[in-house]
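Working notes, structure below.
Removed: one protein chain of the complex. Kept in place: all other protein chains.
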Amino acid sequence: MEALVLQFFQWFWNLFGVWDPLWAAVQPVWPLVWVVMKIVAILVPLMLSVAYLTFWERKIIGWMQVRIGPNRVGPWGLLQPIADGMKLFFKEVLVPTGANKALFFVGPVMAIAPALAAWAVVPFFDGGALANIDAGLFYVLAMTSMGIYGVIIAGWASNSKYPFLGAMRASAQMVSYEIAMGMALVTVLMISNSLNLSDIVRAQGRGWFAEHGAGFLSWNWIPLLPMFVVYFISGVAETNRAPFDVVEGESEIVAGHMVEFSGMAFAMFFLAEYANMILVATLTSVLFLGGWLSPVGFLPDGFHWLALKISFFLFLFLWFRATFPRYRYDQIMRLGWKVFVPLTLAWIVVIGTWMVSPFNIFK
Amino acid sequence: MLENYFPVLVFILVGLAFGCAPILLGWLIAPNRPDSEKLSPFECGFEAFEDARMKFDVRFYLIAIIFILFDLEIAFLFPWAVIFKDIVASDTMRMFGFFEMMIFIGILVIGYIYAWAKGALDWE
């Protein structure tokens, strides 16, 4: 891959006859340049997905409510997200008088940076992770736990009542569901024997069913079915999406921590929320649905399967929003602490007992 | 091992830059015509009448403390879960490795039950 790209550059710059001096200048920092190029290759499709996820969300919810959804800008409204982005660029960035100026801008940066950095370890296909680190899953957990800072800092720095309330609600809620998420991950680790996300996917490609051409029955979602559900629902709660969106609760606290933000500062929160949604969908696919693996033996593995699985979970996100009424705050806390935590603890014990018993299938 | 973390470092830096750049750009491109009404904190049309940073229910702290304790438990569970297959595969460690974690979880469950019984997990 790297050699191919280099060859292409050599050919391209030789058209202008400047390859040799250029390479002499670039060669010392080439590893950095190569990594940045790979990061851009992840971020650009990610940002396009975010843009079209917002469009798709409006379309789907429109259809579910027997409306048409956006259809004015471009063919079938397809240019709508581009227009929205351009519009946000030209909007004034307001800083409220009482706000803490520096922290007011640290908030959105702290929201988007971890949401993007977590993508460093996600494997897109076999061997297709930017950073193939051994503690990959733990790193993802660390990055998602950083996301809370953007919300708290934004809410506090605005020095306004609704953002403050939103930040309080958000922090207690995100903190509660992180426990359930972490515990659900423990069971995944128990049966996959590795923290490396690529290894976790490969471990799902082994087993009796996978050898007999029905790979999807070997994936983690069957033995870990309750954890699969807990993980995804916690992911929905962690990203503050409906029906857990009391943080933004338009009808109660307007938009929570984002009330005072405008223009690109607001756009950062928006991007972070959708990037996190895609991240949760991706991780659920990687951890429980076999990532890039093909569900049946006669079709080849590859990135297209991961994309398909991610789209399915993203559709669930949107479907939830169209279907469920918003949870009350005490109900959210109850679900996190009194349903999910005991369930995950119990399942750790169940999987542990299963694995030390003679009926162990995870060899 | 460390060279695997180089992309992570670069990605974190790119992420920070990605957060800062559009805000700066927006600042430069967008109009900037502030007035005192526009910059006042949003309060559904009322005048803001006191500082927004108020004292909060102690319950939020309690949730945060319980969260720290469970987070620590997860930090202990992770290394155990990663080697659990090896524990099961070895003959000598099998039951020892299993029961030591069950004792660990059991002790924490006592605390969890206590918190539940006292109503610390209720939101009122």
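A and B label the chains in the order they appear, each numbered from 1.
Please note the rule applied: a residue touches a chain if its C-beta (ideal position, glycine included) is under 8 Å from a C-beta of that chain, and two chains touch if they have at least 3 such contacts.
Just so it is clear, contacts and distances are computed from a predicted model.
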Looking only at "FAD binding domain-containing protein", "Branched-chain amino acid ABC transporter permease", "NADH-quinone oxidoreductase subunit J" or "Xanthine dehydrogenase family protein", the name UniProt gives the absent chain is "NADH-quinone oxidoreductase subunit J"
The one of B:I29, B:A89 or B:A115 in touch with the missing chain is B:A115
From A:L141, A:A210 or A:I348, the answer for touching the chain not displayed is A:L141
Logged for chain B, residues touching the omitted partner chain are 1-2, 5, 9, 53-56, 58, 60-62, 64-69, 71-76, 78-80, 82-83, 86-87, 93, 97, 100-101, 103-104, 107-108, 110-112, 114-115, 118-120, 122-124
Omitted-chain footprint on chain A covers residues 100, 103, 106, 133-135, 138-139, 141-142, 145-146, 148-149, 152-153, 156, 168, 171, 175, 178, 194-196, 328, 330-331, 334, 338
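Heads up, the rule we're going with is that only the chains that are shown with their structure count from here on.
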So, in whole Å, the Cα centroid of chain A is separated from that of chain B by 15
As the complex stands, chain A meets chain B at residues 31-32, 35-36, 38-39, 43, 88-98, 105, 108-117, 119-121, 130-134, 138-139, 156, 158-164, 168, 171-172, 175-176, 178-179, 182-183, 185-187, 189-191, 193-195, 254, 259-260, 263-265, 267-268, 329-330, 333-334, 337-338, 341-342, 345, 348-349, 352-353, 355-356, 360, 362-363
Seen from chain B, its contact residues with chain A in the complex are 1, 4-8, 10-12, 14-16, 18-20, 22-23, 25-27, 29-34, 36, 38-44, 48, 51-54, 56, 60, 63-64, 67, 70-71, 74, 77-78, 81-86, 88-89, 94-95, 98, 101-102, 105, 109, 112, 116, 121-124
